[in-house]
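== subunit A ==
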Amino acid sequence: MNTSQEETDAPYNFAYLDEQTKRMIRRAILKAVAIPGYQVPFASREMPMPYGWGTGGVQVTASVLGPDDVLKVIDQGADDTTNAVSIRAFFAKVAGVATTTHTADASIIQTRHRVPETPLEAGQILVFQVPIPEPLRFLEPRETETRVMHALEEYGLMHVKLYEDIARHGHIATTYAYPVKVEDRYVMDPSPIPKFDNPKLTNSPALQLYGAGREKRIYAIPPFTRVESLDFEDHPFEVQHFSEPCGLCGAEGVYLDEVILDDRGGRMFVCSDTDFCEGRREAGHRGHLAAAMEEGA
Partner candidate 1 sequence: MSVLLDDAPLLSVDGLTRFYGPRIGCRDVSFDLYPGEVLAVVGESGSGKTTLLNCLAGRLPLSSGNVSYRMRDGVVCDLALLGEAERRFLMRTDWGFVHQNPADGLRMNVSAGANVGERLMAIGDRHYCNIRGSALSWLERVEVPADRIDDDPRGFSGGMRQRLQIARNLVTAPRLVFMDEPTGGLDVSVQARLLDLIRALVADLGMAALVVTHDLAVARLLSHRIMVMKAGEVVEEGLTDRVLDDPHAPYTQLLVSSILQV
Partner candidate 2 sequence: MQPRLEVSDVAKSFTMHLRGGIHIPVVANVSFTLMPGECVVLGGPSGAGKSSILKMIYGNYAVDRGAIRVAGEGDVIDIAIAGPRRVLALRRDTLGYVSQFLRVVPRVASRDLVAEPLVERGASREEALAKADALLCRLNLPERLWHLPPATFSGGEQQRVNIARGFIAGHPLLLLDEPTASLDAKNRDVVIALIEEGKAAGRSFLGIFHDAEMRAAVADREIDVTAFAPGVAA
């Protein structure tokens, strides 16, 4: 990755962060890759965006981005929402990199709360934005204690949380940020992706990097790493199921968003991954509501 400043008259260093900062973050990333699932502390910088908008992901992206990379940014699966558009525009401006909305064309994909439906390939990097990296946090508020628990693999508490779910709801009601165990060692929060995406984390050919800006933590899942979702023997892990296919492209077995159409209870389910949905429609797939939507448009 040659990130030396190419245009000397540009107002910013390549990809906004100064080289020393990028170096520090890359060190953290390397350590994270070496210890899959382990949260590496790093000196998170102030970014020109509020916490919660992806400051962690942006710093990770800035540190791994090279001039030849092609960047895709999604927010809840969509390329066209404010957060995604802004971050894409940010890097187009401060790094001059090419951007895309096509998963297959991107070398780096920064994501907020989704894993693309299109299977990732070797060489691609998926950068997650993470609000709270510590999976034990809600049950054990002391950071000193959670660190010891990770060090000693004391993960009984994670199952306490799942137990509570079953006791209260009859099933494991955690539907996002569903905790996983990485390579049979560290329990990790996969960021608030729907648990539907959890199976995509395991054995992925792509590199997965997780950045938490406010909490100042970076962690990673290297390619082809085993990632298991926690569960009970008699309440095994399950992903969400949808009763109908995507209204626009007819896809099944993908994660759908519910869209409210009017005030009379009209609604439809469409692919959360907009790129995937568009790709299918271009390929001629039609959902049962596609015609109605085109007429209305």
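A word on the picks: all candidates are chains of the complex that A comes from, given by their letters.
Methods note: a residue touches a chain if its C-beta (ideal position, glycine included) is under 8 Å from a C-beta of that chain, and two chains touch if they have at least 3 such contacts; residues count from 1.
Since the model is a prediction, treat every value here as computed from it, not as a measurement.
Screening 1 or 2 for touch with subunit A: in this complex the touching candidate is 1. Remark: subunit A residues 139, 148, 152-157, 159-161, 163-164, 166-168, 231-235 touch candidate 1 in the complex.
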